[in-house]
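Here it is, the structure in full.
Rest of the complex left out; these chains stay put.
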């Protein structure tokens, strides 16, 4: 595994826990952890239970004992590592976004398709039981033909203008702001639940244009320009005729981690918000007229996706379970030889849509996704 | 008063009730009710307590005893009636939309400004105590500088494809669909709360393109083409730099009458939905870090706008109170000689924005409101 911070910890925990609840799948072994900072990676390896550590990612991708490479390093190094790993016949799990540009992402997909291995992109929100249940209800036609999609991912850690400058606000490293970070998830959920997006028109804002970067060590603090977006919204036309609105913001005070959607179909509606991740709301037009209304389903029962492996009804799951289920998908794909869902093709498709939004903002008009 | 259906009843009730709760203002007298159908208007006049009735609107606007003309007839006749009433020196209250075209609306505004009378447009949602409280908090700077606005007006009476064809689905009569009917309100609320909109980009859909019109009397039912939108969404750039999303739909299953907004500022956020019209939600970034969160204010206390005239804390108001407060605004303006807020200028401005959205949909690009 390359990377050991927030995502590294979440992935590690997934490998650590997956067999306790899903004993039938493969048993992952935490062999080699890689990071740039020697002290940091050594300490992380010890805390997170990795057998060995290194500061050289090439060691990971070339180790003949290693079958699977998990990439959660910064986005700008995904491409090089992934392609090398794929060339060496490793299965690859890559954090989103797949790459910092669409052409890079496409190169990665081509490499993945040429290698006879499993490739997966870690859109972990697909693996929430309530989201899975939404997908099931959509597939059953329970809300009919989908007409409207409303997706949002709202956070608020950049609301305060005095919040410090961090690397995520530097375009050369992060590639994008709220758009690439958060809309990536909303776009993926929309594709998973509804289908392809054909055209987009967007708007973007950076509310706080300068922030202070604290001095590290003996360095002095300095004012830095924020060159990524704080918030990006866009309209979308889906291939199936549905229309959609999408919003990503890191300055939406009070919305800590509100990744949600509402879907209106010809027979009913669905609503979800990650802040209450164990709940799915359903409206059915077929209910008796005098008792119609949105109902709140606690997606925590054995009849709900994944839940048979967990606890009795009403005992909710948390954030990290999304990664356990994602890792399960990967292990099962490796075990059985089938494709992972979502994989690098989904990563490319998502990137293409995000790029189309960026272009629409630049050109001030609707842009077809296939233009890119 | 011209018109006696849904809005006619709501307006009548407002005239009927206003003095019971606001005894200091002028006392309106329900003199003459006008409608096209003789039997209908006669019956309505009797039920609603109007002294006389007529089928000729010219009788209303020319009656020397009448000071105030209330127009809630179909949109396509607003202009003619209003202009005639204004010429005759009557105060005019007009239902939204002001007219079916921007040029008509502008003519009406010109006529209103030439007449030395009070003119008002009935954007009744401005008069909800919780909305008024939101305005107060914004003016106090309680949530800081506004950055994001999310407005929606979602209904669901056209969700079912078997819902019958009605006149509101005929462009020649209604002028527009969900956009003109519902976005008119969301745009007005946004202007009231945040300020002017400069540019827009929209998307629109008619989900059910044909509906059956039931035969009336001995007539046969027939299939009719729906030539107005079921749903229209748009992105907006505000003059103050804020960005916004707007959505109107009559096919949003489960949302009976959800007219709401969420506003994110540099210090906090506000949230409102008409389906819980007595509540306003507020998030303040200045709360102690470990007790921050959206709070639900029941805007029903004597310290809240309008509420001193009503009941003790926790005793909510309903839909029709918005009209009572609107009528109070009108009567107070007449009594004191000041301008009504909102007035025909607000009606024109709103129309201009809605038209800009329509043009943006046609041209598939962003459109400046001032282009129109």
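By written order: A and B. Residues from 1 in each chain.
One rule holds in what follows: contacts are C-beta pairs under 8 Å (C-beta built on N, C-alpha and C of every residue); 3 or more make two chains touch, one makes a residue touch a chain.
Only a predicted model underlies this, so the values are computations on that prediction, with no experimental measurement involved.
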item: Whole-assembly copy number, given 2 chains displayed; value: 4
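One rule holds in what follows: only the chains that are shown with their structure count from here on.
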item: Cα-centroid distance, subunit A relative to subunit B, in whole angstrom; value: 40
item: Subunit A - residues contacting subunit B, complex; value: 143, 147-148, 150, 159-161, 201-205, 207, 230-231, 233-237, 241-243, 245, 247, 249, 251-255, 264-269, 283, 285, 292-294, 364-366
